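For chain A:
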Amino acid sequence: MARRMRHTVETSAVDLFTLIEKKLSPANAKRETGSDRLLVLRVPQDQIIASLKLLTEELGLKHLSTITGLDIGDSIELNYQFWHSDRIVDIKTSISKTAPRVETCTPVIPGAVLYEMEVHDMFGVTFEGHPWMDRKLLLPDNYPKDLPPPLLKGTSSEKIRKAVGIEK
Partner candidate 1 sequence: MILTILQALILPGIAFTITLGLIFEWLERKTMARMTGRVGPMVAGPAGVLQPLADFVKLLYKEEVMPSFADKTVFRYAPGLFFLAPLVSMLFVPVIGPSAVASFSLDLLLIVFILAYATFVVAVLSYASASSFTTVASGRLVLQYVSYEIPLVISIVTPALLVGSLSIQEIVQAQSSRWNLLLMPFSFAVYIVALLAELEKPPFDIPSAKTEIVAGWLTEFSGRALAFLKLSKELGLVFGASLAVALFLGGPLGPVPQSIVPVEIFYTTYFLVKLFALGLLIFVVRTALARLKIIDAAVLFWKILLPLSLAQAFFVLVVKG
Partner candidate 2 sequence: MHDTFDKTVQDRKETSAGLMQYSAENLVPFGPIHPALKEPEYFKLILEGERIVDVIPRIGYVHRGLEKAAEQRPWIQNIYMFERTCGICSFAHSMAYVQAVEELLLYKLPERAKFIRLVVAELERIHSHLLWIGLMGHWAGFETLFMWVWKDREIVLDIVEAIAGNRIHKSLATIEGVKRDIPEPLIPGFIERLKYITTRVHYYRNVVDTESTLLIRTEGIGKISADRLEQLCAVGPLVRAAGIPRDVRRDDPYAAYNDVPMDLVTKSGVDIHTLMQQRLDEVVVSVNMIIYALEHMPPGPVKLRVPPVVPKGENASHVEAPRGELFYFVKSNGGRMPERVKVRTPTLANLPSALEMLKGHTLADVPVVLTGIDPCFGCMDRLSFLDRDSQKLWRWSGEELRQYGIHHYFPERKK
C-alpha cells in the first residue's frame, strides 16, 4: 500500500474514484491496490476500448499520459494511465504473450498514436486498426525480425547487443 505523502486530498475528490469504479463496474472492473491519488482498475481485454470510451466521454478524463507495457511472466499487461487534476487513473488489462493483439484506442484518444507505436516496438503488441502499425517508431532498422521485442524479460541485453552489432 503506497501511501502518498504529498498533500492531504480533499474528501470531495475521493468519491471521483468510487464514481469511476461504479461507472466501470458493468465492464467488471476490479479495483487493485493504488493510493489515495492513484486509482488502479483491472479490466478484461475485450472491455478495454468500451471502458476507455466511457472514461473519456462521460467522465471527462481526456489526458492520457501514456500507455505502459509490463511483462508479467505469462502475459503482457497494458496500463492506460490518465492524468486528471491531482489524480492518476490507471486502467490495466492483460493480454496473452503468444498472440498479443488488442484493438487500437486511437479513434477514442487520437493522442495515443505514438504510445501504441512505442509499445508495439518494445513489447510486440499489435494494435489492430492503428494507421502505422507496419512502421517502426524507435527500433533501429537493423533490429532482426526473429529477435523477440527488447523489453520482454526473455530478451537479454547481450542478445540485443549481439544482434544489432555492438560489442561491449
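One rule holds for everything that comes next: a residue touches a chain if its C-beta (ideal position, glycine included) is under 8 Å from a C-beta of that chain, and two chains touch if they have at least 3 such contacts; residues count from 1.
How were these candidates chosen? In short, all candidates are chains of the complex that A comes from, given by their letters.
Predicted, not measured: the structure shown is a model, and the values here were computed from it.
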| item | value |
| --- | --- |
| Touch-positive candidate for chain A in this complex, from 1 or 2 | 2 |
| Chain A residues touching candidate 2 - in the complex, by the definition given at the top | 1-7, 33, 35, 37-38, 40, 62-66, 68-71, 79, 81, 83, 85-88, 90, 109-115, 118, 121-122, 132, 135-141, 150-151, 157, 160 |
